[in-house]
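Only one protein chain is missing from this complex, and each of the others stays in its spot.
Take a look at chain A:
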Amino acid sequence: MSIFRLLQATCSKPPSRLYSSSNFVPSCGLSCGRFYHSYEHDRPPPFSPTEDRILSAALSHVPTHGFTTTALTQGARAAGYLDISTNLFPAGPFSIVNYHLVTQRLALAKDVTPARHDPIKIPTNINKLILRRLHANKAIIHRWQEALALLATPTRLPTSLRELALLSDEILFLAGSTDVTSVWYTNRAGLAVIYASAELFMTTDTSENFVETEEFLARRLEEGEKIKSFVGGVGTWAGIQAGGFVDGMRSKGVRI
């Protein structure tokens, strides 16, 4: 995995002390975050077992109660906790949204084997991966607009954007992209925009098995490719012109 992923991990929030007792990570305060990706060792789980139990139970109540405190309280009750125990989640209903995003991203990483680098196949792989991730929203899609509202709340926005960035990074990694030039950034930003718009489109999609979302996604990806090749073309052209200019000036005796 590319070095930028590592940097991103570095910039993100250090793991909570909750996990410092896990076998993998020695308790070392702030410096506990792992700054690299290991194929041999799993990352420590992002949620403690208690959080995991309450939030997964809460998520199962989302189709009926939506992303609300009610769902969270029901989750706590189902996990054998008290109503007041929802104080474990100061972010309230947003915790359920975040839980869904994180667990689904990790599930994607766990279930899909990273593709080998093959530039021809990358667009198809990306398409498949985005669809796979979108289909994970199926069960709660009728409530997803509530989640989007919570995600767009100004105080939650940094968390939401980071999660989106992590997801697009995950998708590109799994699709076999190994670019490390400035394309790394544009790829991820572009993919994040496409994913977010497809997700929004899906909330109003009533077609059978979300066919319209699939078509929408295919169109956006195609446009993305076009923009990419256009920008790439302009870049190449500008490079050649600049080279020519330098050569021309040198032939006139300018010391460049």
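Everything below uses one rule, namely that a contact is a pair of C-beta atoms (placed from the backbone, for glycine too) under 8 Å apart; a residue touches a chain by one contact, two chains touch by 3 or more; residues count from 1.
Rule of thumb we're sticking to: contacts and distances are computed from a predicted model.
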Per UniProt, the name of the complex member that is left out, chosen from "Deoxyribose-phosphate aldolase", "2-methoxy-6-polyprenyl-1,4-benzoquinol methylase, mitochondrial", "Aldehyde dehydrogenase domain-containing protein" or "Transmembrane protein 216": "2-methoxy-6-polyprenyl-1,4-benzoquinol methylase, mitochondrial"
Residue of A:51, A:146 or A:169 touching the missing chain in the full complex: A:51
Chain not shown: contacting residue from A:86, A:103, A:177 or A:213: A:86
Which residue of A:43, A:156 or A:228 touches the chain not shown here: A:156
Absent chain, residues of chain A that touch it: 13, 16-18, 47-48, 50-51, 69-70, 73-74, 76-77, 80-91, 94-95, 98, 155-156, 158-159
